[in-house]
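Complex shown without one protein chain; remaining protein chains in place.
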Amino acid sequence: MALSVEKTPTGREYKVKDMSQADFGRLELDLAEVEMPGLMACRAEFGPSQPFKGARISGSLHMTIQTAVLIETLTALGAEVRWCSCNIFSTQDHAAAAIARDSAAVFAWKGETLQEYWWCTERCLDWGPGGGPDLIVDDGGDATLLIHEGVKAEEEFEKTGKVPDPASTDNAEFQLVLALIRDGLKADPKRFHRMKERLVGVSEETTTGVKRLYQMEATGTLLFPAINVNDSVTKSKFDNLYGCRHSLPDGLMRATDVMIAGKVAVVCGYGDVGKGCASALKQAGARVIVTEIDPICALQALMEGIPVLTLEDVVAEADIFVTTTGNKDIIMVDHMLKMKNNAIVCNIGHFDNEIDMHGLETFPGVKRITIKPQTDRWVFPGTNSGIIVLAEGRLMNLGCATGHPSFVMSCSFTNQVIAQLELWNERATGKYEKKVYVLPKHLDEKVAALHLGKLGANLTKLKPAQAEYIGVPVEGPYKPAHYRY
Amino acid sequence: MALSVEKTPTGREYKVKDMSQADFGRLELDLAEVEMPGLMACRAEFGPSQPFKGARISGSLHMTIQTAVLIETLTALGAEVRWCSCNIFSTQDHAAAAIARDSAAVFAWKGETLQEYWWCTERCLDWGPGGGPDLIVDDGGDATLLIHEGVKAEEEFEKTGKVPDPASTDNAEFQLVLALIRDGLKADPKRFHRMKERLVGVSEETTTGVKRLYQMEATGTLLFPAINVNDSVTKSKFDNLYGCRHSLPDGLMRATDVMIAGKVAVVCGYGDVGKGCASALKQAGARVIVTEIDPICALQALMEGIPVLTLEDVVAEADIFVTTTGNKDIIMVDHMLKMKNNAIVCNIGHFDNEIDMHGLETFPGVKRITIKPQTDRWVFPGTNSGIIVLAEGRLMNLGCATGHPSFVMSCSFTNQVIAQLELWNERATGKYEKKVYVLPKHLDEKVAALHLGKLGANLTKLKPAQAEYIGVPVEGPYKPAHYRY
Amino acid sequence: MALSVEKTPTGREYKVKDMSQADFGRLELDLAEVEMPGLMACRAEFGPSQPFKGARISGSLHMTIQTAVLIETLTALGAEVRWCSCNIFSTQDHAAAAIARDSAAVFAWKGETLQEYWWCTERCLDWGPGGGPDLIVDDGGDATLLIHEGVKAEEEFEKTGKVPDPASTDNAEFQLVLALIRDGLKADPKRFHRMKERLVGVSEETTTGVKRLYQMEATGTLLFPAINVNDSVTKSKFDNLYGCRHSLPDGLMRATDVMIAGKVAVVCGYGDVGKGCASALKQAGARVIVTEIDPICALQALMEGIPVLTLEDVVAEADIFVTTTGNKDIIMVDHMLKMKNNAIVCNIGHFDNEIDMHGLETFPGVKRITIKPQTDRWVFPGTNSGIIVLAEGRLMNLGCATGHPSFVMSCSFTNQVIAQLELWNERATGKYEKKVYVLPKHLDEKVAALHLGKLGANLTKLKPAQAEYIGVPVEGPYKPAHYRY
Partner (left out) sequence: MALSVEKTPTGREYKVKDMSQADFGRLELDLAEVEMPGLMACRAEFGPSQPFKGARISGSLHMTIQTAVLIETLTALGAEVRWCSCNIFSTQDHAAAAIARDSAAVFAWKGETLQEYWWCTERCLDWGPGGGPDLIVDDGGDATLLIHEGVKAEEEFEKTGKVPDPASTDNAEFQLVLALIRDGLKADPKRFHRMKERLVGVSEETTTGVKRLYQMEATGTLLFPAINVNDSVTKSKFDNLYGCRHSLPDGLMRATDVMIAGKVAVVCGYGDVGKGCASALKQAGARVIVTEIDPICALQALMEGIPVLTLEDVVAEADIFVTTTGNKDIIMVDHMLKMKNNAIVCNIGHFDNEIDMHGLETFPGVKRITIKPQTDRWVFPGTNSGIIVLAEGRLMNLGCATGHPSFVMSCSFTNQVIAQLELWNERATGKYEKKVYVLPKHLDEKVAALHLGKLGANLTKLKPAQAEYIGVPVEGPYKPAHYRY
């Protein structure tokens, strides 16, 4: 692969699509800062003391305008930062350019190949001979995965001299990961070990990434402490829910201009993401149907007036299909064959394997007509009937629109900043073991509090007698850990 | 107090308002059974094996039609049952009559005095010389409180010969509790000890009651195991939320016939109950304002388009005030003085101390005009301006309407049945210590599953490969314990 | 029929259920006045000049608390008033008592037989030897019908000596009307003619009544001028829509306590009433389905996310059925036979013939179980399966609850007052012929304006240059006649 790193006049590395978009990126960054009060409050509170002085942070997270404000919050607190995107379509090129020019090493562009994607991830983690990052900001866990797989391969290589064999897996993307590790192994059989040694910890953003971390914790294979940012209330109940409520219709409109009112829309999964999607579609005038495996979430849908059926029940009648499950094999090519002409199929869950893209792409005689980037009509052979697939089955809100809006990302990213600070400040105290932690509730409440002023809210103060009556401190936290909001 | 217990022809004790309403109660019970699939499924699954054979169950829980179906589910499973209401206004007299005639010992009527209320509670716990109940079904914790206070008094009496002094407290209701214990102490200084000895455990229904239990657990004073039914997802995220969404407007309409559309409504507290209330009012066309102490709940309100202000900000402009906090001293008489003429003030949280009824009742020169039972207009002296207080500050959905509808109570009460079964089945195994427990998630999911058929839902089955991919059993449970729904 | 008129100490006639409820009625009247700013503004504006001095007004309109405020507005403006209800179940007995005692001659009680109903209507129109009323306030057109049928019969009798023959019609209710006219004819063969001579005009409230009037206008048989109050925007787009949005769930809850969330509800008809009902049910968490004959209304439902199907499509799956059509034969007994057990069937359209009550009542072997007044379970033979019919197929919001709330009725009734004033003031000018008129738009806008202050609204004033730009007067009216709102 003929990719080469470029350098700014000051010598910082980068690889972006078009550096001339940096000014445009900066204008949108300026607007976004006004919408991200949590991050700006972090700059005001912590900036003067430079707590990240000396810290190297690598981030693998959609390289959008909002992420750019996060990055510049980290650098404002003293960190050095390298960044890549965690999705081949999610980079906003003007954001990447502005950050590359002004603030951090960026390796990201909209429309990477998978091979380019992993090259970017490797660049992001590579801080040169001195090893890797001190801290990782992760989204979906790909940076964490690469290090864990790298360490595993180096151990095997040390013991047996064997290198990873891409042919050992069917998964095309994982083949690339193994090849990348294999190729690096020869040049430096200890670089992932050095990374592991240096690493203080990771903070992870998504349901999917967190699930991987808990699995590694359970099997004792987690190599460093992790903070589960996803399960901060101010993340999962805001970003996942209200973010998707905003960005799902945004993506649908930009990609297809289709009238949502009057249509039948199927939302696969009724977790936080599904709830946001179903709410948005319903309010836009669609008739929404939910599919669920979990009877509790199913009953929630029913209480909101949404029928719960199987995909098979409705596949031939629906106009729009959205996967939100975080699971795989939700909409298969056999389902697609039964859909109405021009049914829209998209994913806002996590990975593109929610939709059987492989089955579709390899269906004999299928014809792909690209309407515009990220909007493809697939026509089945012997018919004039086709379906419209968004963002090649990847996150449609990032592929077809610009992801979640700044305000809700400010909640998520303020959690990230606080988690990174916590890991860094406690790096020598032993407070965090090789386990997965959530942020304490008072920090979660603090994140929320930082976002109230912008919306003109006026909180009620608890009186001491009231605090005593319900058994909480006057200043919070106000709820038990198990409280569900 | 000249109350006397009556007896059915078969010798079962009771005290209800009007036994002639039993037929009417039975007709409504028949309707309710169709709406309570969870309870009916328990009867079908467990009835034949009579698991409660030999168990005495005392319940302190609103004596409504829905509770009647719960009671007859317990008796269908073999239990003997005694019952009282946990609120002076919440009994439905026809439900009480039907149960008293047909199924269990009931001591409850709509419009008890506080003194009568505690007499009923005492009757409910008194199984005669052989001690008390084996199990308690509690709502708000009054039955549990009485036993704990009783035991404490008996211990003090044994040690020091002192009896409780009602004058030691300002709380008028607690004075009655102390007097009741004091009076019983002379006759039988060990009856609460005998109750404690026999008791296998309690299952508790409400946020408020659960809070008391955790406080007792924390201070080591809890006398028997407790199952926190409130925090089953199928309870707190259904009954509290969807139940109140239904019963708040129901209570408002029956009590005042007021047009909700166009009005300004203040909801104090945005927990599950507050969320349900705010949703109902908003959908009926009110402009809703929320007051909150918790920044996270406040931010949730804002994301739904609901402003968050303090009561002081809006007290003079609003038309309807609803307390949902579970805390005390929310709306004080000073607030009431600033309200518009005919502002409606009501409570759907838990205790009547959310509203400063004492301050209102003792305000010099205030005049109370009873429009109809549970609907009073209070006119301040020197004005023609008054406010309308519902249910004397107690739960307005039970005082002014009929409480939550059967279907959602079926979720809550199926949890109760399962909790009671769990306590009883494990009574000899030592599984449950003197602590507070929640039901395991698979039982929570089972409760939900039992309610899907009635609503025509069709669940998707997880495929084994999918289950493995997300790391859950094919049959569930599907979510980690911390999942918030 | 052994009904006899009673008299107040001052000699005013009445027939109500229970005069002792007058105080309770007065308390609720006091509350309602605060919620009816339009009527109170009429009292303030017109009261001093006593414009109705000398006018006799007969009203046939649900004798509720709200109507009581209307009646006392008419009397405050100088009128003498006689009143009956226009529905056998819609009277609120405390309202009737308060008016009978304090303000006007009332003949109405909840639960009249049809025979009693027409007796009341006759009493209402009978002002003694001097003939009938000067003005009629009508709702559904029964008062107008009686006079038209009476005049027709008197003409026939004069010409041919024939009297009406009740056996000439199958319609049981119309048989009663003919019998009543026949019986009166013998005693006084000219009384309806005298009524007609005196009558200045009628103002009519409902879609159904208005339809009758236009039909009479078209055939040249209308005997006096009529003002169509129904089609004031501030009536049909408020009372019909927002009134029903409020009172449909109110009636359902009071009658059945059923949980609306999760249920499948069929709304037959998507006019203003149907729109209000569908909105209420949807917002309460039901899955709503609409049936329609009109493709435009159907497309409106679809744009709101509501499927449009036929009753046959969904009769076996739905839980709640509501008729709102103003047409007949909507839900037939054959439909009822296919419904689920305990399906709820009710009518909020206009007449009870929307539901095939005759077919149900005469179905061989059907069993009627009255749960409580206005709530009947009908069980079909050979099954344990039944349906629940509300208010015997008549208006369920008035039969099972208290009708529309005061605020929205203030809009409707202010139109009535203005229409009555218009007819009376122009009684000698010939402005109104024997035709049907709607109120001019500036009066419609005035009615709205009178209701804004209570809700804290602040209207924008049009600047002269803006008014000129859009070609309207600065003070309105602001819209062309065909504007649809």
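First chain written, first letter: the chains are A, B and C, and each begins at residue 1.
Methods note: a contact is a pair of C-beta atoms (placed from the backbone, for glycine too) under 8 Å apart; a residue touches a chain by one contact, two chains touch by 3 or more.
Everything numeric in this text was worked out from a predicted model, so none of it was measured.
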{"item": "Omitted chain - touching chains that are shown", "value": "A, B, C"}
{"item": "Identified contact with the non-displayed chain, of C:A22, C:M40, C:A298 or C:M339", "value": "C:A298"}
{"item": "Touching residue (missing chain; options A:L213, A:V266, A:M357 or A:A401)", "value": "A:A401"}
{"item": "Per the touch definition above, residue among C:M19, C:A179, C:L309 or C:V366 touching the missing chain", "value": "C:L309"}
{"item": "Listed residues A:M253, A:L337, A:V366 or A:I470, member touching the removed chain", "value": "A:M253"}
{"item": "Given C:A316, C:I369 or C:L452, the one touching the chain that is not displayed", "value": "C:L452"}
{"item": "Hidden partner chain, residues of chain B it touches", "value": "261-262, 282, 285-288, 302-307"}
{"item": "Chain not shown, touching residues in chain A", "value": "24, 27-28, 31, 34-35, 65, 242, 245-246, 249-250, 253-254, 256-264, 280, 283-285, 317, 341-342, 369, 371-372, 377, 388, 401-402, 405-408, 454-456"}
{"item": "Positions on chain C where the hidden chain makes contact", "value": "211, 214-215, 231, 233-234, 236-238, 241-242, 272, 291-300, 302-303, 307-311, 313, 326-329, 411, 438, 444-446, 448-449, 451-452, 455-463, 465-466, 469-471, 476, 478-482, 484-485"}
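Convention: only the chains that are shown with their structure count from here on.
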{"item": "Shared interface numbering between chain C and chain A [over half = same, under half = different]", "value": "same"}
{"item": "Chain-chain pair with the highest tally of contacting C-beta pairs", "value": "A-B"}
{"item": "Intercentroid distance (Cα basis), chain B paired with chain A, Å", "value": "42"}
{"item": "Inter-centroid spacing, chain C versus chain A (mean Cα positions, whole Å)", "value": "58"}
{"item": "Contacts with two or more other chains, residues of chain A listed in rising order", "value": "302-303, 307"}
